[in-house]
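Of the protein chains in this complex, one is absent; all others appear in place.
Moving on, here comes subunit A:
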Amino acid sequence: MAFRSIGAGGRAEDGGEDSRGGGAGSGKLSFYEAAPDEEISLEDFEEYALDRLRVLKGIEEERSRGKKMEEMDPLVSDLWRKHMGSDSSKKDVISHFILRLAYCRTEDLRRWFLGIESVLFRHRFRCEMPAAQQKLMDDCNLPYKAMTSAEIEAVKENLESVARSTNQVSNSKMYYKVPFEDVPELVSGRKVYLRRGEAFVPREQLSFLVVGQFRSRLSKALVLTNRKWISFIAGEEKDRLAPMVEALSTRYLGPDYTQPKSSNEISLQDLDQLAKASFPLCMRSLFFQLRDDHHLRHGGRQQLGLFLKLEDALAFWRAEFSRKVGVEKFDKEYAYNVRHNYGKEGKRTDYTPYSCVKLIMSTPGVGDHHGCPYRHFSEDKLRASLGGLGLNSRQVSSALEKTRSQHYQLACAEVFEAVHGCSSDGINHPNQYFEQSRALLQQPKVKQMCSFSFNDTVEFFSQEEPASGGENNNNDANEEKTTLMIS
């Protein structure tokens, strides 16, 4: 398909020459100014997009682990090489433009894409040779003036002072005069010398300038693309490209939780303790809400239901709901939905459990309890919930700080660490949290190493029978025996 009609962010419709699609003379890093004018197959269309998405998600995951800038540089290079190959400028440009389509449609999607592409750009820029960096700056007509040596001499002491205050070596020969508005990160951190509204930026920190430009251009382009997309899909591409593009932005690329990896067969009685010990906060809240209220609205049912993947879920849900709405009403109104989720009705698709990104982006309304608690709970409620998990006030504060800066998954990882005493491998999916938790708790030596913050788990580990509900196996035909497979 040809990109011409939809790709460009407001530039000339004729797409332009092939080499321009690559931008800077080196043929590598560019500002993606012009849409590519190529034909590619539909398979390539999808594959290129997915590969780039893997890079972006990989970056997101590394950042969610709190990696510093210098540590990220090699990681990004590796990710890029792995998914995009080494001779990749064509794939680079095409995949970027495809993802623009996928991520231009809502404010949240745009914000995410803008953020992560800027990070990718920043690291790729940092790894470029100085000559290439300079060329990129020149090519894109960055409006910043280099300072003359006389000017630099006049403020030399101050420049050195700034460098020392931020533990940097100040052997820079080149400085640029930049309006302070263009380098908010440097201003925030007092990493630059300011005078009468001008920031004197050394060469080493050029990446901030360039990334800033990249970011603002991409931001405008995304808005434009969105407008064009709306008129575009109304027409020809409704059934062909549109579904594929729209699916790209919600696609989860991590480990596949559709198939159960190993059957962790646990009976219903253990579910409560399991929930207390190993459920992430999002599922725990829903689960106990269900227990308390014997009811959940649709969003909550979806989220919890897909997470639990009960083999014979019907009995579980019926047991809970019937306390409130009665068995008949449940059978009439809710049963279909439960069965639908597990592929027993209708399209018979097995839905995948929601990833963290999906939960964070959901919009629970009044009376709903789903979503990501680190995003959707009020600070008070979150504080109370975390206290209920047994966190001390320092741990709670630490997690709250992360949520305030919108690092919801980092907050969840912090809580994981506080609860289990060991750090996680990063949290991208509720089932991942659960799996890691089970792995930790089931290791016998873990008992000595990790410190547990609440007493319930002691009971969980003891050799005695669980306090609530009788033996686990062979007896009591009256009890609803439901095997639970948590995938």
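Definition applied: a residue touches a chain if its C-beta (ideal position, glycine included) is under 8 Å from a C-beta of that chain, and two chains touch if they have at least 3 such contacts; residues count from 1.
Simple rule for what comes next: contacts and distances are computed from a predicted model.
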Assuming one chain is omitted from the figure, identify its UniProt name from "Serine/threonine-protein phosphatase 2A 55 kDa regulatory subunit B", "Cornichon family member 4", "DNA primase" or "Cytochrome c biogenesis protein CcsA".
"DNA primase"
Out of A:Asp87, A:Glu107 or A:Asp425, which is the one that touches the chain we can't see?
A:Glu107
Of A:Thr148, A:Thr363 or A:Ser397, which one is in contact with the hidden chain?
A:Ser397
Touch with the missing chain holds, among A:Glu71, A:Glu185, A:Glu333 or A:Asp425, for A:Glu185
If the hidden chain were put back, which residues of subunit A would touch it?
107, 158, 161-162, 164-167, 180-181, 184-185, 187-190, 193-198, 393-394, 397, 400-401
